[in-house]
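Left out: one protein chain. Kept in place: all the others.
For clarity, chains are labelled A and B in written order, and residue numbers in each chain start from 1.
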Amino acid sequence: MDVISTDIVIIGAGGAGLRAAIEVAEQAPGLEVALLSKVYPMRSHTVAAEGGAAGVIKSGDSFDLHFDDTISGSDWLADQDAVDAFVRAAPEELIRLEHWGCPWSREADGSVAVRAFGGMKTKRTWYAADKSGFHLLHTLFQTSLKYPRIRRFDEYYSTDLLVEDGRCTGVVAIELRSGRLVAFQAKAVILATGGAGRVYPFTTNGAIKTGDGMAMAYRAGVPLKDMEFVQYHPTGLPGTGILITEGSRGEGGLLRNRDGYRYLQDYGLGPPDPWPRNKAMELGPRDRLSQAFWHEQKKGRTVPTPFGDAVLLDLRHLGEQKIDERLPMVRELAKTYIGVDPVHEPIPVRPVVHYTMGGIDTDINAATPLPGLFAAGECACVSINGANRLGSNSLAETLVFGARAARSAIAAVAQSPAIDSRAVLAQAEAAEARVRALFLSQGEESAPVLRRALGEVMEQDVGIYREAESLARACDILVSLRERYTRVRLDDRSNVFNTDLVQVLELGAMLDVAQAMAESAQQRTESRGSHQRLDYPARDDAAFLVHSLATYAGPGGTRPAIGQKPVTITRSPPGERVYGGGGS
Amino acid sequence: MSETLTLRVLRYDPDRDAEPYLQDYVVPYREEWVVLDALSYIKEELDPTLAYRGSCHMALCGSCGMMIDRQPKLACHTFLRDYVGRPLLIEPLDHFPIERDLIVDQDGFLEKLASLYPYLIAEHERTVSEGEYRQLPAQLAAFRPFAQCINCLLCYAACPQVAINPDFAGPAALALAHRYNKDSRDAGELARAEVTDSPHGVWDCTFVGACSEVCPKQVDPAAAIQQTKISASFRWLKARLLPGDKP
Partner (left out) sequence: MTRRPYHRPLPSNWWRREPRLFRYIVREGTSVFVGLYAAILMDGMIRLAQGRAAWESYLAALSSPWGVTVQLICLGFALFHTVTWFGVTPKAMPPLLVKGQPVPARLIVRGHFVLWAAVSLLVLLILGG
């Protein structure tokens, strides 16, 4: 098996991965970066983010205000030192991106424009029309082409981290176009592999978001933090789950139930007027809006569609000109995928799984507890998002923590001992044997069947509202699914571009990650942010102002151990999350 | 009303097949399904060995470009309902080497793109503390359409010159070069001219115009290339009339 020796390996070439690669190239030009991605970089899911990236630049805004909005949005579960560092670094990163050519939308005077976004008291969301993630990703990718020291390995699917003497020493990956396995040896590895929305059947997430990096770190002994916190985006298209940006509400869009009533006022987000008003009504935080939908559905006030119940996102009053200027993609998506023109009709929308607040346990410098291993972006949990993420914080997060992970990795390279190549090769060959076993086995379990069963249990039992009985059932089912997965069948035994192999391996990652989600949810007997329990409806700071930590117990029919880790509180003691009229 | 639809898909596994062949699959007809949904159905229910690319399902990631009924299209943006009544031919993108089934090698495009310095080349280094460049909405509008390219490569599949002249930089790469040339913050047009003004740059283009017709994002690469031809011509003239002038 080939062993490629390099300085830093970055797994994942989305916003965080590319930003990290560029940071290494600029700050430590003598180092070589191997940038691995299971897809060509422009296909990374950062591309689908629409609304924008938050950063304080306008007068009338301040780091303290961004901090406060983020902490209360997180239901006080975010680590305050990290959030402080984040809000201070965000504007710089966004300006840097602008210098790299990102086509941020502008005010009439040529300065960068910002718009309102959910849960934020002040306008601070930089946006590039309604394709901010697309422009951010392409700007980063194109900028990365400046640096020959960034060696790209496109369409390499990483399977296992290599760990020697308690340090991460590299990764094994499958070169998809040939099917051969390659070992990468490095003194620092950065995971930037994104979230795991695909464990749910209805999600805004693309097919590639299967939590591979989370699972790799998890299996290498790194805990997954706060996995029970899964964000539902309030406005996805029914059926496909296609994202309709929060920006549509930032521009003034309204949510109505089947009676045309702006129902959010019944859930502590009102009064409905004056409108628009930040942090109120349709600009409330995502968890509250998704939970309001659930209640409306229970009351029978949602609109039935061929793809399930929905509420109505009304943009008609914005007028055709404003829609074409600020929300052109929203119009195109609604027309193409549900045949609705938002200029003339309201768009049916419903909450869909969107973002994984939880992830690989990292600290304020993007370091995991495993020396030599770092993580950034959605796959990581610092935590700056806590129990609920505010929209437009995650694009900024990829930049801030991508850069931080790079700086930490550069330091690790300087300080780490030499790597024993023979040990690396031995481990890599063991990893290869596990992959090859799939080609030789006579498994009887069908991967699509297991995947469907996974989606069903997550949707039904680990959804917007949870409770003890259904969580217990979910945990049992997941143990059984993981046990069945040890006998999964690989149907395609070819070498070149074996996408069945990729999907089977992705399924393994999803099962591990989903189990961490369900088990962590079961242990948290309180309601906080996006983790809402019918049996424990109140927030319990005395017992649960802590992060959950899920520790891997092995393949097959095992369960992870769920521990706890304190939250860093500096200057914002836990308070009540107040939105609506009271929030101003 | 048909209950099913036949997809006639090109298959190729280099380990087993000397050359590609066509295989028929019968899929359920659903009004709201796009071709990508039908391919997922085939992979899950009928034939797990079918290989194709796809991710975002909303025409943004550019993964799922393929020939559908002999037209370059995004599989996530092409509805089955427009093709009832006859077998639907699904093949990998034209003009690219076929790796496996519907998957083509896109490395050639990435090399061509990289050769065009597709990043902002500023006149002077600008520090973060100096803040953002001022760019008026009209200046943004000047290059914005060309910045919408999702690198789906439908334009390369549509362009006969890409097939006839394999070294041709191609529509998307040249459109992205133009995007930066027209960005008020950029000063790299002359550096890019090294490739744009070369025989395999804009001059391999004979304005067939198919690229702009198939582009799902209305980037209009044909316009980008013709406009670049004008600038290239002026640069050529200037170099000959004022040879002493340093660019």
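Everything that follows uses one rule, which is that contacts are C-beta pairs under 8 Å (C-beta built on N, C-alpha and C of every residue); 3 or more make two chains touch, one makes a residue touch a chain.
Everything numeric here is computed off the predicted structure, so don't read it as measured data.
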Options A:496, A:513, A:545 or A:562, residue touching the unrepresented chain: A:496
Which of B:46, B:89, B:122 or B:142 contacts the chain that the document leaves out: B:142
Positions on chain B where the hidden chain makes contact: 12, 14-15, 19-20, 70, 94-95, 97-99, 105, 138, 142, 160, 163-164, 206-210, 212-213, 220, 222-223, 226-227, 229-230
Chain not shown, touching residues in chain A: 177-180, 495-496
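We take it that only the chains that are shown with their structure count from here on.
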Interchain centroid distance [CA atoms averaged], chain A/chain B, Å: 28
Chain B residues touching chain A - in the complex, by the definition given at the top: 13-16, 32, 43-45, 48-63, 77, 99-101, 103, 105-107, 110, 113-114, 118-120, 122, 126, 128, 131-137, 139-140, 143-144, 147-151, 176, 180, 183, 185-186
Chain B partner contacts - residues on chain A that touch it in the complex: 39-40, 42-45, 47-48, 92, 95-96, 98-101, 103-106, 108-112, 129, 131, 134-135, 138, 142-143, 145-146, 154, 177, 206-208, 239-240, 242-243, 306-307, 333, 336-337, 447-448, 491-492, 494-500
